[in-house]
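For this depiction, one protein chain was excluded, whereas all remaining protein chains were kept in their positions.
We call the chains A and B, going by the order they appear; numbering starts again at 1 in every chain.
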Amino acid sequence: MATLESKIPQGPLADKWTKHKNDIDLVNPANKRNIDVIVVGTGLAGGSAAATLAELGYNVKTFCYQDSPRRAHSIAAQGGINAAKNYQGDGDSVYRLFYDTVKGGDYRAREANVYRLAEVSANIIDQCVAQGVPFAREYGGLLDNRSFGGVLVSRTFYAKGQTGQQLLLGAYSAMNRQINRGKIKAYNRHEMLDLVLVDGKARGIIARDLVTGEIERHSAHAVVIASGGYGNVFFLSTNAMGSNVTAAWKIHKKGAHFANPCFTQIHPTCIPVSGDHQSKLTLMSESLRNDGRIWVPKKLEDAKAVREGKLKPTAIPEEDRDYYLERRYPSFGNLVPRDVASRAAKERCDAGYGVNATGEAVFLDFDAAIMRYGREKAITSGMKNASDAEVRKLGEEIIESKYGNLFQMYEKIVDENPYKTPMMIYPAVHYTMGGIWVDYNLMTTIPGCYAAGEANFSDHGANRLGASALMQGLADGYFVLPYTIGDYLSDDIRTGPISTDLPEFEKAEKNIKEQINSLINNNGTNSVDYYHKKLGKIMWNKCGMARNEQGLKEAMEEIRALREDFYKNVRVPGDENGKNSELEKALRVADFLELGELFAKDALHRNESCGGHFREEYQTEEGEALRDDENFKYVAAWEYKGEPKDAVLHKEDLVYENIELKTRSYK
Amino acid sequence: MKLKLKIWRQKNADSAGKIVDYDINNVSPDMSFLEMLDVLNEDLIAKGDDPVEFDHDCREGICGACSLQINGEPHGPDRGVTTCQLHMRKFKDGDTIYIEPFRAKAFPVVKDLIVDRSAFDRIQQAGGYISVNTSGNTIDANAIPINKHDADKAFDAATCIGCGACVAACKNASAMLFTSAKVSQFSLLPQGKVEATERVMNMVKQMDLEGFGNCTNTGACEVECPKGISLENIARLNREYLSASVKG
């Protein structure tokens, strides 16, 4: 098996990035004008990369399937963005952020990348404030912070529960500035359907105009894939309905290795599924775990009565409640990392303590926080003998100022008032740590093809800590990729424009047209969603929060069979000339049906439990994940060989020179 | 629940559209409005008809993709929510529901219920940004304290999701609430003051070019805005415009 060249610079960890920036080749500003770059996806990573590349002088074309870059799913990130600013003076540092991230990722991330991420994190905040991003502030006018899971410091910057929105709109505004200058040409409502290689290098893409249905050829000297994660392979997830793996999967099929596909984050605090009609799941921000306490009834009969609606949760006395996270993990309590919290919820529900009709929900209770804040407020406002009702009212106001939009969202969906009765939550698929394998420069195994943000695999290992996705997306886009890409493009200053009449473009276009034609003319009986839902069920049941060898083997078989059935029996109504959402979905689901199988294969081969990947065969007596550093301390990068089951494994050994590998403990 | 749906169907921008009637059964009150349309579409596909096209993406009320004029109101009868967060429990068994695209000359219909809202992008491109390089070589984020009141107001304005409900609700199809939200966000922050004059002039000019109507202060936009963007922002835009005209 070949090893992968990660191109990590030599030297001490703290100097690597600075040294690397000094060593790599640059492109002279006059030459940048002759170089075109395609950016697929306009979320935090793609939007910020496009803006910076354009600002540096490259000609940028952006592609997104949404009607505007402002709607990329980064917008839905709620809680915050980490940065090692140490504004709170609580002992934070670049090293500590680096350490927390590697540990949080259960030692499956690349040290040098994570260190660089921590290093540039502070710059992100400066940059965003300069752009006018309205972060939350304290009364003194300085920036406010809060805590997130898996860490012991307060380093998360936030804008109420809409941090992702504000950061994305910041990147979008930077893009708009470049669009106005003519340096970015934005192709909205366009979906990338293939990557075009010329002489082994990425030289363009084939895209479909989703309004006219036209298949277009676009050439460039480099292609950046920032198309996000593939959580929608589970059908139900917190991802947007349109989030898809297509761009990433197409480059995989053209030679980019796909790394650690089984590393998926199941987020512990989502609104539980309410019925078969469910189309997606809604996240309740992790920031809620700052103030909310998670519990289930201690007695099985109480849980049963709650499920049947015979007992109100508020009527269960304190001593009959099991605050299981506080019980099992006293030092981190409700703020354990996501994978740990999710598994603990599943464990309680599997044991019969679930609290909604389906038995798959636990309580997230704000009562203690409301009363605590209320008492503080009563004292500071000089109310000495405030009644319980007054204290509660004051406390509810404070909770509202912190999480108002989340509480409102919960109430709209569930039709219950979370100020009065505990929220019900359950884990749901949220983020994918796995993705396209990239080297230190964020280049994939295809020369000239880069991957940034959630689409790549690099920084979060087997589990991502809260508020780190926004950090990584913007770090990649604003501060890493625009510089490392110059090293590659410096060879292209004399290349000149790439013609789209090359036979490689012609062939790629023809293939896409054939695929579309065959889907449209299939005249099957089942809708695309029928297959997507079936795939989701297989994934959730056999590749979800807990996996085992037998289940994974079955999953691979079932997905393969489902894929065959899809091509035989799927029905795509309408035609290809014009807006056709069913056709768009069909093209995406076709790729999910391949990715799902590789996902299961990856999970099957990784005979250990780490982070979000929990193999039932590999656990401690207490039910904690049992990592195997001796045999699996590597990145599994899969090379496409036709059928997903035939994918070839390449290993990138993970070398930890600065961190000692330990069993993760949050007790 | 059983419902009668009256839905605008239009093949593409160039063809004429019309309202088509559909009956739908088995609607659960816990469904979101879009999930109800999903069910309808599955029925239509099974029958060999073309499904109804509508914009949607995040389905949690933040991306601003979903639209729909439902019984004469953008995002339907509920307040403070987008269509994706509107639940069927707001309707009664046997109700007739009209579903139309957001209507404005500046929002041409793409297909069925999908409209083209790129006019909003062009308004932003005309000046909805602070001209700072993304190099990160800027001053420390805490170097300029911003008083909490202004920061909170700027945030409130910045929560606009660009869905276009303000335009759809306005009897004049005016985009003032949208434009004013962006102008307000920047005019309330010290970083944004430097370019205040050009920003407001350019954005208003683009807004007019797109063919939106004039604001007549009916306040419909504020009521229908899923994010509760306040009319104060429109007054602030007017103020900024006045002061920019005097300066410029």
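Just so it is clear, a residue touches a chain if its C-beta (ideal position, glycine included) is under 8 Å from a C-beta of that chain, and two chains touch if they have at least 3 such contacts.
Methods note: contacts and distances are computed from a predicted model.
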item: Chain left out of the displayed complex - its UniProt protein name, from "Cell division protein FtsL", "Transglutaminase family protein", "Extracellular solute-binding protein" or "Succinate dehydrogenase cytochrome b subunit"; value: "Succinate dehydrogenase cytochrome b subunit"
item: Chain not shown, its touching partners among those shown; value: B
item: Residue of B:106, B:158 or B:181 in touch with the missing chain, whole complex considered; value: B:106
item: Contacts of subunit B with the absent chain, listed as residue ranges; value: 6, 8, 19, 69, 71-73, 77, 98, 100, 103-106, 109, 169, 171-174, 176, 201, 204-205, 207-208, 211-220, 223-224, 231-232, 234-242, 245-246, 248
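Everything that follows uses one rule, which is that only the chains that are shown with their structure count from here on.
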item: In the complex, subunit A residues that touch subunit B; value: 48, 51-52, 55, 66-73, 75-76, 85, 87, 120, 123-143, 159-160, 162, 164-166, 169, 172-174, 176-177, 179-180, 186, 188, 211, 238, 240-242, 274-275, 277-280, 282-283, 408-409, 412-413, 415, 478-479, 527, 529, 571, 573-574, 578-579, 581-582
item: Interfacial residue positions of subunit B with respect to subunit A in the complex; value: 11-12, 28, 30-32, 34-35, 38-39, 42, 44-46, 48-51, 53, 55-65, 78, 80-81, 85, 87, 89, 110-111, 114, 116-118, 120-121, 124-136, 138-142, 144-148, 151-152, 154-155, 158-159, 161-162, 185-186, 189, 191-192
